[in-house]
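A single protein chain has been omitted; all remaining protein chains appear in their positions.
Take a look at chain A:
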Amino acid sequence: MVKTIESREEYEKILSSNKKVVIQWSAIWCSHCKAIAPKLAQFDHDYEDITFIKVDIDDLLDVSEEAGLRAMPTIHFFHNGEKFDELVGADDTKLLEHINNLAAAPIA
């Protein structure tokens, strides 16, 4: 399964040390988050150059506040430390599109 981030330090470290990061903002009560999790786990396995992480918004409140979340699940796509794309809602077709866009982005 996708790695869950436990602290702000970990979160910032992952963003700064990986070129391509996909972040799932999740919550225990969020059934849609649970529904999309297997797809993310599969992509985590398939796309070796993208780092996948999960953040529980109740556990890391300050970090999630800064993320500007409107609804759950929200998935952020980071490229070279900057937010590249965003997906709100558990749409697996759109998720694949976004992931392929990130995969196609240059590593530089």
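Operating definition for what follows: a contact is a pair of C-beta atoms (placed from the backbone, for glycine too) under 8 Å apart; a residue touches a chain by one contact, two chains touch by 3 or more; residues count from 1.
Rule of thumb we're sticking to: contacts and distances are computed from a predicted model.
Participant: Using the UniProt record as the reference, specify the protein name of the hidden chain from among "BRISC and BRCA1-A complex member 2", "Dolichyl-phosphate-mannose--protein mannosyltransferase", "Thioredoxin reductase" or "ER membrane protein complex subunit 2".
Facilitator: "Thioredoxin reductase"
Participant: On chain A, what residues meet the omitted chain?
Facilitator: Its contact residues with the unshown chain are 1, 27, 29-36, 38, 41-43, 45-49, 57-58, 61, 64-65, 67-72, 74, 88-92, 96, 100, 103-104, 107.
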